[in-house]
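Notes follow the structure.
Every protein chain but one is kept in place in this view of the complex.
Note that the chains take the letters A and B in the order they are written out, and that residue 1 is the start of every chain.
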Amino acid sequence: MPDIRDDEITKGAANNPDPNYWRSFEELHRDQSFINEINKEFKEGASESPDISGISAFSRRKFLALLGASAAFAGTACTNYRDKGEIIPYNKKPAEITIGKANYYASTCNGCSFACGVLIKTREGRPVKIDGNPDHPVSQGKICAQGQASIMGLYDPDRLKSPKSNNNNRFVDISWHDADAEIINELNNVGSKEIALITGNIVSPAENKLIHDFINKYPAAKVYSFEQFNESVRNNAWKKCYGTGEFPLIKWNQAEVVVSLDSDFLGMGANKIENTRLFAERRDVINKKFNRLYVVESNLSLTGMNADYRLKLRPDAQYAFVMAILNELRKRNAIDVSRDTGNFSLENFAGEYNLSKKDLNYLMDDLMNNRGRAIVYAGDQLPVNVHIAVNALNEYLGNSKLYNPDAEKINILPLSTYDELKNLAEKMKAGQVGMVIHYDANPVYNFPVNFNYEELLNNVDIIVSLTQVENESSINGNYILPVHHYLESWGDAKTRNGFYSLRQPVISPLYDTRQKEAILLNWINGEPSSFKETVYHEYLMDYWKTEVYPGLNSKLSFKTLWYGALHDGVVLKNEKVSLSFTFNSSVLADLPSSAINISGFAVHIKESYALKDGRYANNGWLQELPHPVSKVTWDNYAAVSSTTAKKLGLETNDLVEIKISDNSLTIPVLVQPGAADNSITIETGYGRTKAGTVGERVGFNANKLSNISTGLSPWLFTSAEVNKVPGNYKLVLAQTFYDFTQSLKQDLPKKRGIIKEGTVAEYLSNPGFMIHEEEKSKELPSVNPPFPYNKLKWGMSIDLNKCLSCGDCVVACLVENNIPVVGKDQVNVGREMHWLRIDRYYSGTMEDPAVSNQPMLCQQCDQAPCENVCPVLATTHSPDGLNQMIYNRCVGTRYCSNNCPYKVRRFNFFNFRDDFRDGYQESPVFALLQNPEVTVRSRGVMEKCTFCIQRIAEAKADAVREGKELKGSDVTTACKDACSTNAIKFGDINNKEEEFYKYRNHELGYYVLEELNIKPNVTYIAKLRNTHSEEA
Amino acid sequence: MNRKKFFSSFGIGLTGLMLFKALPFKFFKKKVSDKKIYVKINPLAIRRQKIGGKNA
Partner (left out) sequence: MKVSYLDYILRNRLPVTIFVAVAAFVLTFFASRAERDGVGYTPDQPINFSHKLHAGQMQIDCQYCHISVEKSRFAMVPAVETCMNCHKVARTDSPEIIKLTKYYNEGVALPWKRVHKVPDYAYFDHSVHIDKGIKCESCHGEIKNMNKVGQMNSFTMRNCLSCHRNSHERLPYIEGISKGPEYCYACHR
């Protein structure tokens, strides 16, 4: 194409340049050299190839490669890949430590007033497991779930680490010296005002003396001891009936018939350990001793789940019920009562409350035929009249024979009465209280709501809180003084006649805390700088030397006795008592002669099975422990019966507002099979506003309803209003609710033989009634060649007669095996990591269910279906019968869990320690809690019950060291150690001399899902209900 | 262009990974600053004589 510039037009234009839009003079004047220049596409030198010799031989590409290679080399060269780190021994090794071996220390738990003896297992100087002290005469080697879980409290990252004082509504650190000095100053200058020392139940004689010394030093001081759940009503009743408030302990193991009236004596209350042990002695399939338990209650409780006969009755009607029974017995000429007992009629009563007449007849017959061998027991929370009536009933039936004359409950410092506390509240209101000391107590949360305690605190000049973790009572105070955990403390306890219990610290204080007794002692001494860590230890020893030792009449010197006492944890004292109770029958005259008017709803406030009165709210293990009846975790709820729920248009997870005069509470509802109609039961201990990272904002504060002036007893209210309110709250259950309506799922446990039951009558007449099924011996072919287990083979048996499903075994397993807390949202999707769980099955109708419980754990099947399907052989079988789970080989296929018919395998979907509450469990101090013999699992591996292989391995090593053969009885699993009824037995199936052998081969023993031919090794002893022989 | 996209996304991914690995302490701000805890046996405590194995 010709150059456009050669065109005629442009030629013409070249001579007449357009004066618009020119870019340079040369262009304007059409400078020829310029035009030649711009004709070229590229400027001079731009398009030629670069001069190769000029540039570096090193191309960019080569440079980059070299960079990468040298970096790689540098990386490998820098580290010594063979470096295995350091191994750092002690500088001065404490003589008692042998690395790898545990030391045991005896001490006393302070979780409740029972003060069980504990044996604390420590590794390398730090406690890792708490078990019962077998030498303790009352707890006999068992402790409850709270005792097991209490070890988490020592390593709680939320623990206060140093004293704080309130400076313009902000807490700042303060030294102990300064805090003490200021407080002593204030104690001395309180003038005419009172110093209120608010404590929990004091069971320690030395502490009691200390408190009295404190009062002597500061006469303005007054001690108020309070426990939200106490036996004050029972004390009151006994005082009226027998003259003193002391009530006896019951010989449960000698009772043929037990009638529990809204008394959860097997599940709650400080005496649980002893009650369950004694009660389970009469659920004995080896010696064939069985008792019969009648439970008449308002909500399905743990005791109710284990009843042979159960009647539902709202709690405010219990008085009328007892009187009706009394009258019925009179009518049948069974008892001789000279006084008038009102116009209660059992027949009318049964009609009014829809109780089964047949069952009531059985109850009458049993009471009449078992005089002196039966006991009627009323719950702690029932009103005083019920207790008086029950006492009368027991007296007339001669059941006082079961009152233990040899065991006396000792009350070192009786709890303050509600009147005394009301007095305190009034004094506070009038500004007459100069100082309040919260002595490891939380009155803002626990005091009855009508006292308005939190507001009254504003009238107090100085508030000092001695506590481990910040709580509702400490947040508005002046001083927060952190105290030792009981594992760091000295102390003693006396709860019964006949022995003392001692507490010694097993670890030096982790933080700058002081023992609460030592703090008081320091204030008594008056000189802050005179404080030593051992000051209370000396005081305690001194007390023992002067007050206790002389009474022991010991041939040993004091020092020897003292060291022996610390070693044993228990000191026996020859203190025989012979209690006798003389009934004052005139007390019947004061009882109301007709039933109270019952309207509205009854509201029963109980303490939580897991959290007690709320003190364990920050303990993740306990929060996650499923409720024994409802299996709810991380929440409380209002339990209502299905009939009542239908009436109010409620379903589970709906919200209701409960109003009792001026107090109200909004709380979600759970439809509870077996609850009495028009009766609401709520557990308290939840809804705490300041409890630590774990416990805050969990659940609902039922204490809002605890207005003691409106109730029949401090925990029982009547005429409540219940209204549905809009809204929904998802309650998380660890076990999905049983759907009664789906016919396919109905009766599945029975059809599949998961739960096998019988009655006592059936068993006694035909002991082999369960065996007939096994005659059809199914020698089905199996996938694996059979292995001859002719040496030691581990097996376990769980006696469903003794198992009360309390859950103590579950918590013991959590502590022993480093099981993480996963949190509510993970439990919601079924990811709780409990290796041992308790399955609860309802049978019958929603209104009148029978309950069966079954602890379920890895059955260590001989032909385990999980072993066949692991693609990497991470789970195999050991020659001693265990199914081995090897974490380092597991890749997380989860096929094994898929194949497990019992669903006992738990998968680590996350590193739950990292996931829960922003890594709360990854805190450096939390690592001290872990059992060093058990792997701490991370994300992606499967875990399950190992039959405590770490204990088996240690026992094997011990056997080799001692040159003996390992016997099955040498090893106990954590769950077996914890079970207070000894329902779990463990041992060698091939050893005929062990007690376990009898259970393994018991005629009532069966295996769950036997027909799958996977040969599990956990024998379940079928539950026998002690119903009358006419019934099925 | 494909090569460029490949390398750029790979590079961003790698940077992100390195960043993530280098800054876990951001979330542990509070916990790392905690003082070291010393475990010390209380010298006055009396232990049970039998070591290891079963209770007592």
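One rule holds in what follows: a contact is a pair of C-beta atoms (placed from the backbone, for glycine too) under 8 Å apart; a residue touches a chain by one contact, two chains touch by 3 or more.
All values reported here derive from a predicted model rather than from experimental measurement.
Chemist: One chain isn't shown here. Among A:I286, A:L556, A:V891 or A:A953, which residue touches it?
Modeler: Residue touching the chain left out of view: A:A953.
Chemist: Tell me which residue among A:T876, A:S897 or A:N982 touches the hidden chain in the full complex.
Modeler: A:T876
Chemist: Quick one: say which of A:K43, A:K84 or A:K992 touches the chain that got left out.
Modeler: That would be A:K84, which touches the missing chain.
Chemist: Could you pull out which residues of chain A are in touch with the chain that's been left out?
Modeler: Residues of chain A in contact with the hidden chain: 81-93, 98-101, 876-879, 882, 884, 886-889, 933-935, 946, 949-950, 953, 956-957, 960-961.
Going forward, only the chains that are shown with their structure count from here on.
Chemist: Considering the complex alone, what residue numbers of chain A touch chain B?
Modeler: Interface residues on chain A, with respect to chain B: 94, 96-98, 101-106, 119, 122, 124-126, 131, 134-135, 141, 157, 161, 488, 504-508, 510-511, 534, 537, 563, 566-567, 918-919, 922-925, 928, 954-955, 958, 970-972, 977.
Chemist: Quick one: which bits of chain B touch chain A in the complex? Just the residue numbers, please.
Modeler: The touching residues are 27-28, 31, 34-56.
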